[in-house]
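Omission of a single protein chain aside, the complex is shown with its protein chains in their original locations.
For reference, chains read A, B and C in written order, and residue numbers begin at 1 within each chain.
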């Protein structure tokens, strides 16, 4: 049975396990104060081009989104997000549990546009009763989005300008960032992201780690005592080095880039095969996620030999499904999938 | 340099890493729905003698305490704890951040007595204004406590009775449970704990795992949708099997017990050496933690060759320090420490 | 200058002030335990036909909505509301501040239909990932809605059935309830509302009181210790009798009904005049709110002699405005307004 359900179905990239084994019996300080975590932070600072950046390692995406959003926002503020944004849909209300409203804008294939954000902010400000409403304090975007789409450098720059104009912070959820950076045709680099956002995170869980997300505040000082806040939110591991070691490995010898490139290359192969065979794509993502439209019969037939994600049923009865590659996908798995299509 | 600072300074027990390696390339469902997590749950159900128990794997102690306490309590309730309890002192206000007051009682070497809890509850109820006060909805105890002390089966039974009488839930924090179960002279078993509490957790982080705590509700149904609540609290890992595999290993062939026994045996060796050499013990813990009283000179001299924890300064200027053993402590390390004392 | 901006621009109905004066020097117990509050509760129990009802007096609408919603819901649950619902728009994020997501459904002139709620609940349950999403625990409706529309007894009965079927509680916000009960053609009585909802409130602030909302749980026991919860939410007045006295007066000799009838009668007069003069109504509300569409020129001209609320600008440039009557509106004010139209 072939497996293309998601990018978090396996363990970790072998180099990570290797390093965990190699360092296992060393004794280090806890709570992220160990040399591996510090080394990882230093490597990330270089990779993002922000030598002063504050960096924290958290365990998962929902935890990271909630901790960042609730610590950046003031109590009367909410966060603007696409209606399809992960914080609005699949985090069991974590943002609201943390006290903040998710202010939704209809996304375009998962993306927000600077213009829509600007209109929202203008409408808010022009409402005579806006002091009785939730103020927009932050814009949340994901890159790649939940639909595998990407922002261009120009688009992100425009969103940044709107945020600056209206006094909102910009937060980029990079749970699958590695696959976005490796996407064909993207012009948005890690350094651009660090230059254009107030805070973002580099996803580890879905890009080769056992777990872990690296939160980056490119300019230090945005959230005083964020370290204590991670403790308060249950987001600080006693053996913090376990996350540190993983990111240290991911940012050594370009492993993070290699993982992204590998998965994207294999996804492109699937995409090409699909197009060649006449399949329609629901969304043409340049990342590790491919969204073909299939008939119910085809879906059923595939099911017996390959696992995939079901996305939605179209009005004409056909189904949108998703194939997802990862660092662990092998070329031969992809060729077998292509054969089955 | 010898290392006796704490029991979370290393990686994981080799058998855990071995299993992570062995299973690394397998593809399984996420979010704890994999066969390893299920296997671990089944083994724990047997070990605690509660075949219906609901079991969830969370990442760390503060996260677990906060998620359990805030989901068991109703909004108007608080949790009774010893003033020295971890939830009251070293969790950065996580319990209050979750909306609940920690109602403190002066602990006796870290422990609460049934009688003190009863008096507290009586005083609360007899206060004519108690509807303007925080109602005690739960009793939190740690076993071993933060001072390495233990409850006897009789003591826990009495606390249980008080809880039942006053309608309070009983929650046992077992961050170091393995060392408590292995302590010399203890008569409190894992099955007793499951029989006498409403919810408890079996610590992994400090007992051989990379991270992870197993929350056990011996009787199912106490907290509906606890699964979703762990998601909401950022306590659910996408690769949930990483925690599942660790507990599966810990509960295979008695590894959890062996780890506890190993650490306690070495701690006893340190204790005996200390007593023989005329040191006084601040608290005589039967667990993996030993609390000698040393002069400042001795403390300073030791510092150059061994790392330990500083606990507090006594009125006479002497210091209470702590030596902590773990699964990773080697007999030769202990002999070297004994030599240095 | 005529005043038709809203129904909370004046003080209180004279009978209320009279009673406050008459009882002013009496000394009574605080915190709602006085005989006036008890008398008011008893009268309301009779009026709603629920002799066992639990009744609490709170100060304002946002406070009431937040306290009720957050105490009825479990942490993992959210509240379904129309997108135009007060809890979603004009409460400064109070519901989210209390930890819960507002799950919005597009309203129809402010109303929710049983069918839309059912579809929402079905879609939620059929989503394989719904345990990662906010569960719908309650349906919030306002009656009259924010657009002055009403539910029929049949509609409310159907909503009730959907709620029962999916295990959701039904909460009715009656901030302007008096005007809804007095509306022409309505077949929904106070007793129906008590029979069909789990909790609702009878608005005082907008129906003749200085402030105050009476929360009614028709069947007791839904929220244990709601009294303490009101204290915790800052919703309990030391001189609780001030609210009790107001509701005692409102529910004496049918004053609440009379206030509603008076305001609605005058609003009908405005409506008829508008229609006669050829104005179009944006929404044809049978309550104390009238929503004509006017040209910008007319709006400007009116502004100099009458205060009204601005609602929105239509695509054709015309404006929707609102005239609102209250217990304090005088027939001669209305005639003057009619003259100005």
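In this section, a residue touches a chain if its C-beta (ideal position, glycine included) is under 8 Å from a C-beta of that chain, and two chains touch if they have at least 3 such contacts.
What you see is a predicted model, and the numbers here were worked out from it, not measured in a lab.
Visitor: Quick one: which of C:39, C:113 or C:232 touches the chain that's been left out?
Guide: Result: among the candidates, C:232 touches the missing chain.
Visitor: Quick one: say which of C:32, C:93 or C:260 touches the chain that got left out.
Guide: In the full complex, the listed residue that touches the missing chain is C:93.
Visitor: For the full complex, which residue in A:229, A:242, A:264 or A:306 touches the chain that was left out?
Guide: That would be A:229, which touches the missing chain.
Visitor: Quickly run down the residues of chain C that touch the omitted chain.
Guide: These residues of chain C touch the chain that is not shown: 3, 5-6, 8-12, 14, 17, 20-21, 23-30, 59-64, 66-67, 91-94, 97, 205-206, 210-211, 228-229, 231-239, 242, 328.
Visitor: Just checking the interface: what residues of chain B touch the absent partner chain?
Guide: Contact residues on chain B toward the absent chain are 75-76, 78, 89-93, 95-97, 99-102, 128-129, 131-134, 310.
Visitor: Name every residue on chain A in touch with the hidden partner chain.
Guide: 31, 70-71, 74-76, 99, 131-132, 135, 224-225, 227-229, 231-232
Following the convention adopted for this analysis, only the chains that are shown with their structure count from here on.
Visitor: Need the CA-centroid distance for the pair chain B / chain C, whole Å please.
Guide: That gives a centre separation of 50 Å.
Visitor: What whole-number Å value describes the gap between the mean CA coordinates of chain A and chain B?
Guide: About 34 Å separates the centre of chain A from that of chain B.
Visitor: Could you tell me which residues belong to chain C and also touch two or more other chains?
Guide: Expected reply: 75-76, 99, 131-133.
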